[in-house]
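Have a look at this one.
Yeah, one chain of the complex is gone here, protein chain that is, but the others are all in their spots.
Naming follows writing order (A and B), and every chain is counted from residue 1.
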Amino acid sequence: MAQASMSVSPSSGAPDLRGSVGRRRSEAVIRGIFFIAASVSIVISAAIILSLIFEAATFLRLIDLDQLREIGWFPRRGLFDIGTVLMGSLIVTVIAMVIATPVGLGSAIYLSEYATPRTRRIIKPILEILAGIPSIVLGYFALTVINPRIVTQIFSGADHFNLMAAGLAVGVLIIPLIASVSEDAMRAVPRSLREASYGLGARRITTSVRVVFPAAISGIVAALILGISRAIGETMVVAIAAGGTGGSLFTLDPLGPGQTVTAAMASLATGSDQVRGASAAFPSLFFLGLLLFVITLGLNLVGDVFVRRTRQRY
Amino acid sequence: MMTTATPPSPAAETSPKRHMDIRIETRSRTGDEPATRPAPVIQMEDVSCWYGDFRAIRDISLDIRTNAITALIGPSGCGKSTLLRAINRMNDLVPGARLTGKVLYHGEDLYGPRVDAVEVRRRIGMVFQKPNPFPKSIYDNVAFGPRVNGVRGDMDELVESSLRRAALWDEVKDKLKQSGMALSGGQQQRLCIARAIAVEPDVILMDEPCSALDPRATLQIEELMIELKENYTIIIVTHNMQQAARASEETVFLTMGEERAGFMVEKGPTSEIFTNPKNQLTEDYVSGRFG
Partner (left out) sequence: MTSSAVAAQVRRASLQRTGVDVRSAVFQGLLALCLLFSLTVLVVLLVDVLLRGLPVFAARGADFLTSEVVSQPDRAGVVQGIQGSVLVVLIVAVTAIPIGLMTAIYLEEYAPDNRLTRFISVNIRNLAGVPSIVYGLLGLALFVGTFRGLGIGTGGNGRIVLAGGLTMATLVLPIMIITASEALRAVPNAIREAGYGVGASKWQVTRKLVLPSAVPGILTGVVLSLSRALGETAPLILAGAVLGSYSSGDKDFVEQLFGAYTALPMVIFGWTKESAPEFRELAAAGIIVLLAVTLLANAVAVYFRNRFERSW
């Protein structure tokens, strides 16, 4: 039994199972460090919410609530019409979704239902590259190409800066997001459902539109909601292409300049006369920020519910 | 024969001739001479395991014989794997899992307040259902355990002797730097056994170790188990009743009740469980009437 001493624990007396004290201690320290790292994200959220609420409250204290319903958004003149900037955001978002919904969903159906693995490998990076382009570049694109080459060609009355060009560029920006979230949802549809459809003699178009699309509808809705949220929050494209520097009258005209929530914030922050002190213009920045935060958070939470619903079903 | 030109080493002494002795000895010993039997390595007292509100096994009490192979059999979902994983506290890793009752190892409560689960797993090794070598070289697979346990000394020798005992040395001695994942399924599983042996446990748990292997590789693993029980206590979960009959001395039959909690029906020498079970449920199962 030359081997025995190597492999068998001492058979007399109870074995010591306490393990190394040093190891247990260092494990606890490491775990503690990781936990502290994880709590940083909570601190950040709390800091965001607190600073937004605190400064927004300051703003509301400085103004008459009547100032929130005026003829337009001109913060330096004390006109803080929320409707103007919300309508601007709405117009840009609607235009963006009109472009991004069909293109994003069409791309997703193609990638999920038609593309072979090989074509997918080639096509997918195109959307990924598009997703990786900084928004300031798309703002520039809206200014130099989308507006002069497309918008003003189609609509002769279009202004040099307008919400339409900004909306189209935002649409391009959110195509990759909509395509990738809805593609994930479609690919999550079980193969057996497709096979059942093909087994009944259905064509690919019928299977895609009548079987896969309805089965993935939760994820597709989520993709659209997340797209809307992203479009509302986009700043640089609108700040560059929509005009409305300094302020804007209430407008429903997508071909004229306008102010969105985000562009109003950017313009408040970049104005040469960054008004401080007693003026309500500076804290209005945080009021808009809070508005934006609440809207996008609400949309994201709803979107999350839809995403989870797809995951649960299959 | 296995060894053709291996250099002499302490581990090599166990080769061919020893194997024969062990096997002959095994066969003759099955079932009798209980008086000389050493104290059980593992004793379970009223063990129940829970995953959240679901009770996976209930009130199991049993002793595991030292230096023998004990087979856990029963229909799928009866909690065999849960029972096995309770022995080296692997269930601790499942969120929401807990255990009531006692699991004693050489008389020491494995779930006692001062017991470190990491230490438990070093002494009670495990081989899994699907061969799961690390994405590392064959050498590093075997050396991983000793290294993380702070073993100093001749690592080359430890790797060699572990691979020899797992009957894998001759097949891999020229490619120790190659990835363990490049081996065949049977070789991977023997690598996993070598990896378990390298940290010098005295109990090895095997969770359906052959279910992913072909019949030839399965027989190789069974032969290996019979060799290993000379130095180790082996507990194996198996779906394959021929395997339990071929390789084990003791068999534990579990099944599950109405509320799906697994319980122990019967335990005894393998030959008795298969030829002359005391319980009707056991007889129905081993004769293939259900499960």
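The rule is short, and it goes like this: a contact is a pair of C-beta atoms (placed from the backbone, for glycine too) under 8 Å apart; a residue touches a chain by one contact, two chains touch by 3 or more.
Note that the coordinates shown come from a computational prediction; the quantities given were computed from them, not determined experimentally.
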Tell me which residue among A:L130, A:A188, A:I217 or A:L249 touches the hidden chain in the full complex. A:L130
Touching the absent chain in the whole complex: find that residue among A:V189, A:L255 or A:L292. A:L292
Residue-wise, where is chain A in contact with the chain that is not depicted? 23, 26-27, 30-31, 33-35, 37-42, 44-45, 47-48, 51-52, 54-55, 102-107, 109-111, 114, 121, 123, 125-130, 132-141, 143-145, 172, 175-176, 203-205, 208-209, 226, 229-230, 232-236, 239-240, 262, 265-266, 269-270, 285-286, 289, 292-293, 296-297, 300-301, 304
Contacts of chain B with the absent chain, listed as residue ranges: 88, 90, 93, 95-96, 118-119, 121-123, 125-128, 130, 132-135, 144-145, 148-149, 192, 195-196, 198-199
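Definition applied: only the chains that are shown with their structure count from here on.
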Spell out the residues on chain A that touch chain B in their complex, using ranges where they run on. 2-4, 6-9, 11, 14-20, 23-24
Mind listing the chain B positions that touch chain A in their complex? 10-11, 13-14, 38, 105-108, 110, 112, 114-116, 118-120, 123, 150, 161, 197, 200-202, 230-232
